[in-house]
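Shown here is a partial selection of chains from the complex, left in place.
Going by the order they are written in, the chains are A and B; count residues from 1 in each one.
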Amino acid sequence: MDKHEIQAIIESLLFAAGDEGLNIAQLANVLSLSEEDILTHMTDMKERYLQEASRGIHIVELAGTFQFATKRNLSSYIKRLVESPTNSTLSQAGLETLAIIAYRQPITRMAIEDVRGVKTDRPLQTLVSKGLIKEKGRAEGAGRAILYGTTGEFLDYFGLKDLSQLPSLPDDVQELEGDEETDLFFKTLQNSFTTEEG
Amino acid sequence: MLVNETKKMVIHMEYNVKVEAFEGPLDLLLHLIQGLEIDIYDIPMAEISEQYMLYIRAMNVLELNVASEYLVMAATLLAIKSRMLLPKQEEDWNDEDLSLEEDDPRDELVERLIEYRKFKMAASELKDKEKDRGSFFTKPPTDLSEYESTKQESIEGLEHDLHDLLGAFHKLLRRKKLQRPMSTRITRQEISIDKRMDEILNQLRKKSGLHPFHDLFPIAEKPHMIVSFLAVLELMKRNEVVVHQDENFSEIMVEASKGVTMVG
C-alpha cells in the first residue's frame, strides 16, 4: 500500500465512524500497521486538511480519538442550513430519536444512544421543548435515569388516535432483537450450569 | 412397489426445500419451459401439462400443502390442452392459418408468462443493486441541534408524516454501526452471575430484614435482569438468601440468610 492508499482508507474509516471517531489502536489494527505509522499519517493528514482551501472538514483529536469535524470558520453556513426555510423539519437526529421513543417507550437516554450509536442529549432536549416527548418516570436502580415517552401532542401531530395506530415494524426487526437477548440468556444460563457442575 | 415408494420418498425429501422454492405456478412453468428447451411462443401443451402434473403429484406425495393457485393453473393447462385437441371450427375455411392466428388458446398464458418473466428478471437486478448498496457506507447526520435557535419551541411549521417516522427508524436499523468500545456494551457484557451474587448479598446485608424483590433489578435492561434473576436463584439454592411471599401475586420479599459467611 502506498501513502495515498493508506490515507484514503483512513479517510473512509474516520468518515464512517462519524462522531464516534477512532483511536490509533483501532486504525492500526484495521490497516495492519504500527501505531507509529498511523500517527505519522495522521499528522500528515491533519496538516493537509487544514491547508487545503477546498476542504470543509478537518481532523480533530478528542480524548485520544480522531474524528472529522466541519471547519469552525464555516459554521455560519451550517447555521444557515439548520435555519433555512426548506428545512422546516426535525433534523434526522430528532426524527430518529422520536421514532425510537415512539416504538420503544418508556426508554432511557442510554438505551436510545445504544440504538443510534451517537450521543442524543440535544435531540432529546429539542423534542422535549417542542412538546413531542416528556419524562414518563424514572428507571429503577442507582442512576434513576429519566424514562422518555411520547405526548398527546405527538399523537395529534401525526394524526394518531393512540399508539396502537403506529405502523407496525417488520417481523425480522423484532425477531433479531429477540434473538440477541435470547442468545445471551441461554449463554448465561449455560455458563451458570457449567460453573455449577464444574 | 413398497420399496419403490420408499425410495421415491427419500429422493423427494432430499429436494424438499427446492420444491418449495418456486414463487408460484408461473415460476414453475417458466422453469419447465426452460428445462425442456421449449419455445415459449409455441408451447407443446401435452408435454408441459404432463410435467406440471408430475410436480403437483410430487407435492402430494410429499404431503406438502399445494397452494390453490397451482391447482387453478393445472386446470387451466388441461383446459388449453383439450381446446387444442378439439376439431377445427367449420366456419374457418382457411385451414393453414388456424394454429397461428389469434385464436390460439395458449395466447393468454404466454402473455402472462412473458410478463411475469420480465419482473422476475427485474427482481434479480434489484437483488444485485441491494448487494452493491452494501459495499458503500454513509454516515449518520452530525447532531446540529446546537445550531438551532432556542426559541423554536413549537411544532408549528414542522412537516412530517408517519412515514417519515417509520423511514427514520428503518434508516437507523440499516445503518451499519462501527464496533466501538461503547461503555454500555462493555458493562453489559461484563456482568457475571458470581459478581451479581456478591452485589446482591452485599445489598441485602447492608440493611437487615426483608427487601422487595424488584429492588434487586436496578437496571432495566434484559441481560442485566436475567443475570440478576439467575443470581437470586443460585443464592436460593445455596441457602444464602430466603425468599418470602405472603400470597399469590403479592410482592416477593428477599432477605439474606442468617449466619452464612460471605461468599468468596
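The criterion applied here is as follows: contacts are C-beta pairs under 8 Å (C-beta built on N, C-alpha and C of every residue); 3 or more make two chains touch, one makes a residue touch a chain.
Here the structure is a predicted model, which means the values were calculated and not measured.
Q: Can you tell me how many copies of each labelled chain are present in the full complex, written as a formula?
A: A x2, B x1
Going forward, only the chains that are shown with their structure count from here on.
Q: As a quick test, compute the distance in whole Å between the mean CA positions of chain A and chain B.
A: 27
Q: Can you list the chain B residues touching chain A in their complex?
A: Spelled out, the residues of chain B in touch with chain A are 137, 139-150, 152-155, 157-166, 168-169, 171-173, 175-178, 180, 182, 184-185, 193-194, 214-215, 217-223, 226-227, 230, 234.
Q: So in the complex, the part of chain A that touches chain B is made up of which residues?
A: 12, 15-20, 22, 70, 75, 78-79, 81-83, 88-96, 98-100, 102-103, 108, 110-111, 113-120, 122-123, 125-126, 129-132, 139-142, 153, 157-160, 166-167, 169, 173, 181, 184-185, 188-189, 191-192, 195-196
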